[in-house]
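Only one protein chain is missing; all other protein chains are in place.
Up next, chain A:
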């Protein structure tokens, strides 16, 4: 709708525009007939689109223009077939060059930038994941664009809503850049669904093969049968109240299994070594918004609340009745977690049989 309007306006002003091109360049942009066109940058692993990318496609659809999906690295051709089925995707472009396998920003950002320029994209969307946070700001700088990070709502093609101050304030900002580069909070948009859609799949038009002086050496990823923390419908999270790693490992996994939940942790628990860094929920860790968030032995510091307060139902078990977590919990149990958690696990398991 707004696009049609812009086009109509543009044709109306065409003679005027041509004669005064140099003097009113800023107004020209507003009247520009340039069509909206969005590029969604997806992540993939082992030939599959990564879960954090599905909401990015949904976010891309909010702009109203056609959506092209971008994938790079070996296996991207296979992931492209899956991406082509995602709701709203018009075209998939991929670069199967294995130089992009590890998502190193030194060559990935130039690759992205050249394809953004080549495709005349007006909007670029990626997840606010480790990958998106690493690459998109670098690409933004190369394009001289001020990125909008961790967006939770897209109001229109220029206007974005994002949390600041650990989610204690919500800012609405309007971008004046010609290209909008946005990372989105995965839990704020529904994952795009696979449909019978079959978008065109093509090789990306440019590969600048930029030099990369950074070398990927190794990775150590926590493998788990449990659902992924960022997208799990249920999360059980442990804090300092668990006292040590042994207790964390003894009490949290059985409770998680009884609920079919992912395991999270507070910063205190991670810092004290009870749980792996990648399990941290909070401003500086993962942001989750599950159906159920069960916090055990977590006091509820603002940095932790920033990562979970959009959960549908929050339950808390803490022996301190004044813990701030109870101010946000839908249901709170003041109890010693060393008794309450095993009892809860047992009763949940009994209920399932």
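Methods note: a contact is a pair of C-beta atoms (placed from the backbone, for glycine too) under 8 Å apart; a residue touches a chain by one contact, two chains touch by 3 or more; residues count from 1.
As a convention for this text, contacts and distances are computed from a predicted model.
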(request) Choose one: "GTP-binding protein", "Light-independent protochlorophyllide reductase subunit N", "Probable electron transfer flavoprotein subunit beta" or "Mitochondrial ribonuclease P catalytic subunit". The correct choice is the protein name in UniProt for the chain not shown. (result) "Probable electron transfer flavoprotein subunit beta"
(request) May I ask which residue of A:75, A:88, A:126 or A:167 touches the chain that does not appear here? (result) A:167
(request) Kindly state which of the options A:55, A:88, A:119 or A:230 is in contact with the chain not pictured. (result) A:230
(message) Give me the chain A residues in contact with the hidden chain, please.
(response) 52, 102, 104-106, 109, 129-131, 133-142, 144-150, 159, 162-177, 213-222, 230, 234, 259, 267, 270-271, 276-278, 283-284, 286, 291-292, 302-303, 309, 312-315, 317, 321, 326-335, 340, 343-344, 347-348, 351
